[in-house]
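Quick one: the structure is below, and I'll ask about it shortly.
With one protein chain withheld, the remaining protein chains of the complex are depicted in position.
Every chain is named by a letter (A, B and C) in the order it is written, and numbering of its residues begins at 1.
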Amino acid sequence: MQKIGVFVCHCGTNIAATVDVKKVVELVRYEPGVVYADDYMYMCSEAGQEKIIEAIKEYGLTGLVICSCSPRMHEKTFRACAEKAGLNPYMVEVANIREQCSWIHKDKEEATKKAVILARAAIAKVNLNTPLKEGESPVTKRALVIGGGIAGIQTALDIADAGYEVDIVEKEPSIGGRMSQFDKTFPTLDCASCILTPKMVEVNQHPNITLYTYSEVEKVSGYVGNFEVDIRKKARSVDADKCTGCGECSAKCPLGKIGNIPSEFDRGLRNRPAIYMPFAQAVPAVPVIDRENCTYFKTGKCGVCAKICPSKAVDYEQQDEIVTVKYGAIVVATGFDIINLDKFGEYAYNESPDVITSIELERLMNAAGPTGGHLERMSDHKQPKDIVFIQCVGSRCDSEEKGKPYCSKVCCMYTAKHAMLIKDHWPDTNITVFYIDVRTPGKNFDEFYRRAVEQYHVNYIKGQVGKVMPQPDGSLLVQAADLLDGKQIRMKADMVVLAAAIEPNPDVRKIATMLTASIDNNNFLTEAHAKLRPVESPTAGIFLSGMAQGPKDIPETVSQAGAAAVKVIGLLAKDHLKTNPCTAQCDTLLCNGCSTCANVCPYGAITYDDVQVMDHGLRETRRVAQVNLALCQGCGACTSACPSGAMDLQGFSNRQITTEVDAICR
Amino acid sequence: MGFTNVESQVELIKEISGSDPYKCMKCGKCTASCPSYDEMDIKPHQFASYIIRGDIDELLESKAAFKCLACFACIERCPRDVQPGRLVDAARQLQERQRGGDYMQPEEVPELLAEDLPQQLLVSAFRRYRR
Amino acid sequence: MQELINRLKELIADGTVVRAIGWKKGDMPYNPEPAYFEKPEDFDNFVYDGFCGANLSKMMIEAAKLEGKTAVCLKPCDTYSFNQLIREHRVNRENTYIIGVGCRGKLDIEKARKAGIKGIKSISGVDIEGDGDVVFDTIYGEKKMAYKDLMLDRCHVCKGKDHVIFDEVIGESKDTADADRFEEVIKIEKMTPEERFAFFKSELSKCIRCNACRNVCPACSCRKCVFDNTKFDSQQKANVDSFEEKMFHIIRAFHVAGRCTDCGECSRVCPEGIPLHLFNRKFIKDIDTFYGEFQAGKDPEAQSPLTDFTFDDLEPKDAVGRGDK
Partner (left out) sequence: MPMNEENKEFRPLIVAFCCNWCSYAGADLAGSSRLSYPADVKIIRVPCSGRVNPMFILRAFERGADGVIICGCHPGDCHYSTGNYYARRRMALLFSMLEYIGVENGRTRVEWCSAAEGAKFSKTMNEFCEKIKSLGENVRLGDLRCKN
């Protein structure tokens, strides 16, 4: 039998004004298990806590019921107080007689009656409480970063610089991500590769960073501090140790000229050979063979690259390899892509090669791009004279089938950038930007946009374009409205650039499922708290970096990458993690081994083992559920799925809840 | 004609059209797409504001309300699902109801067909009332 | 039947299995009972006819733990239960040799009794082959009944003639479905709440908590039932209220929801004749309507509807009052 002390708080007049505190004390004094009951002005104060500690010592209390404010407010306080007096902190229950009683009821008699009932429920529960102990789990001092774009690179560098080992897994043959495709960056117009390439090289050379390019995360198990990840290293068909990156193979690949394999990196604006590096500064500078297109893999003939390779690095026999590595923390930096434009037939993207996306424009303006940086129309290779930019293509759409409900955030700025860069090179180009709103919050951002208007005379028109019609003469007819001037506009253009909405990398859904990290309706990863924990996933040990969490520009991405790194470092700096003691427990004698609980566990905390049990003198090997206490977060989903009642939750056990029900219904 | 209760008119328009004028963000894609632009005194992107303000009389007395061809360009392209074409159509229906008109039975249609009725009108009527 | 006996003997003789589970003759011609068969002479009592309604799949939970393989005779509908047990890791498939036995519908002696047939001495026409009438030799003379009229209710909503899992099949089966599975449920749904309450109260008040339904149910295979478990304070207790067993039956049905194959054993064995399958079938119907058609045991890989969800599932408030619309 427990020896329970009940402490009723006045909370000044917050409780005492509506609840007859003295009466509550008198009425609960004779409840089963109660050996002591008292009230005090402020139970949470120093003096109040002192009173509790004294009572614990004097009456040898084994359980406490505090009738006070919400347990969300002071449960921790009172648990710490119990611990100070040598009582297990989980022997404390709080009856919420403020938020859920005194503050919402006016009639004193009624409120007092309810307070007594709430106290009784808490007393009944404490009678069944058992001392619980927080567990400890070790921390593997290594981090995984999924995605090798600027977000992943920055996070990895920051973690590595703090002295912890980091692995980057990148799906593409090279790190660099979207940023490596860009020409210049706003608002300072530095060349993207000039600022990115050094970082890529640094990643490659950093003693604490291991790169897995052309690799994918295949399986994730474990939990915060103790993840185990299977990484599939796809067969490159080139031995990275032998390859010198000379590029002979790519140059000689017969498919380079005749293969018609669109280059992913150049967004299909030019072709690439079957053995290729995505771009010249690729890291690592090791080509891969695209086995789907390679003649050797398709027919068994050719083999030119293997013959030509001076260091004999080409290896057609190479197989995918799975490596299993342990990590303490995982950062998701899977980045973004732009949406598919098939649904926007009115903009003629699929009809005319001269209607391009902004990211294609980046490639066309890049000195290393398909046109050597010379802006030209893809149809006739002429330099465009009149260029129209259309903003918000697929952004800010209400219906899911049309596009995305959010603002893609970066388009206003990069469009101003594009307009200015074009004007810089070819001043007699006419540029018109059709916008809904120009959104330029950010340091030096609005100044940047105004420069496009004031210095470069870019024509900004408020009004969305209705239709783009390719004309027989090869030009494009743009029909739009100038809402401010009240005019409908039909103008000819040589090139139309669409600011397509961005969306999270489509692979993120798969990855989020593996990590049990939650994602929102738009497939962006969810933060643990939108304001206070913006770089953490609700799933412990998973952190967010870059566009995977939401639209953002490069400076923001880099700051978030740093923030995620700090969170990771904070985790890896610990030797042990405390685990929540309110976990599920399986009674092996009752367990059927039916796997129902494992099917509903969101954390993969339940596994099945064959164990020897002694059931009323019968020794048997049974398949029973085992709860990994470090993984279990104590949600209790398993307990209500379990038909036999074998699964129970510590701190909220079946009996504790039913006894509360009984006490309330008494 | 003078509506006594503007609010209920607005609600009725919302109900008939099934679209929410408050969703409009004035992007102007409807106005940009409108083939009858030159004929319209109130432009499609303004329809939502007229309804929000309760200026229904004015909308109905405008040329625009009856110059809309119901070509559905604005309905197809509206990124916010406001679909100005539906709004103006609802306003027209509302007026028709005020005059005592109501739903038509399919049997009544053949009689009403005139020789020189433009086919587009028929097609657009079907598109409009398909559900 | 002889073919089946021969084959079972052969399987034991050649060492494929150590024992077989089938039915042996009961004290009356219409109540054969499940039994183990090991030695050739055991088979003298073996019987497989229209009255062998018992679903033997549940017996395999224990039998599969024994040394050596066990052959089990399963009718087409029983194989669903067996599949479900596999899904729940309750039986060892490796240790089981499934003989899919033919079935042309199982018989309900109560139907004969209701038709006024008494004093039965022997019965013919219930063999697994053949399609004639059932002939009762009674102390009052010979009585005849059409096979179909004597069939258990559950056979009128037969799941089909195919075994969903087996090692071999002996005998022909017939799909005997000629009624709507949810007809009775719909009938009850259409009653007023008062009528429904009165109906279930009068039915469940008959319950004597003999636990026959629980013991026979292949889904109700917990080592220890929650109703015998002290952890819920839900242990068996003396009756005060005649309707008190509602909690037991609702929870029992809830625990097997999404796992119940609708084998109908609960209703067949209930000594009070309570139509217990009406609870299970209500859940099945709701699951089908709310979450899409689901047949437990059909696909051992399929996720049970209660351990699954979609983002836009029906809200509980829309799950009720559907009949009012």
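As a convention for this text, a contact is a pair of C-beta atoms (placed from the backbone, for glycine too) under 8 Å apart; a residue touches a chain by one contact, two chains touch by 3 or more.
Given the structure is predicted, the values throughout are model-derived calculations rather than measurements.
Q: So which shown chains sit in contact with the chain we cannot see?
A: Within the full complex, the chain not displayed touches A, C.
Q: So one chain is hidden, and I want to know which residue out of C:Asp14, C:Glu194 or C:Glu293 touches that hidden chain in the complete assembly.
A: With C:Asp14, C:Glu194 or C:Glu293 as choices, the missing chain is touched by C:Glu194.
Q: Any idea which of A:Cys582, A:Ala598, A:Val624 or A:Ala646 touches the chain not displayed?
A: A:Cys582
Q: Looking at the full complex, which residue from A:Ser68, A:Asn505 or A:Gln633 touches the chain that isn't shown here?
A: A:Gln633
Q: Could I get the residues of chain A that touch the absent chain, sorted low to high?
A: 70-73, 96, 98-101, 103-107, 110-111, 113-114, 117-118, 121, 516, 518, 520-521, 538-539, 582, 600, 602, 633-637, 639-641, 649, 652, 654, 657-658, 660-662, 664-666
Q: Against the chain that's been left off, what residues of chain C make contact? List them.
A: 185, 188-189, 193-201, 226, 232, 234, 240-241, 244, 246-247, 250-251, 253-254, 257, 279, 282-283, 286-287, 290-291, 305-309, 311, 313-322
In this text, only the chains that are shown with their structure count from here on.
Q: Centroid from C-alpha atoms only, then distance chain A to chain B, rounded to Å. What do you get?
A: 44
Q: What residues in chain B touch two or more of the other chains?
A: In chain B, no residue touches at least two other chains, as defined above.
Q: Where on chain A is chain C touching in the complex?
A: On the chain A side, the touching residues are 587, 589-596, 599-600, 608, 615, 620, 623, 641, 643-645, 648, 653-655, 658-659, 662.
Q: Would you tell me which residues of chain B are touching chain A in their complex?
A: The contact residues of chain B facing chain A are 23, 25-34, 37-38, 43, 45, 73, 76-77, 79-82.
Q: Name, in rising order, each residue of chain A that touches chain B in their complex.
A: Per the stated touch rule, the residues are 346, 392, 396-399, 402-403, 436, 462-467, 479-481, 483, 486, 488-489.
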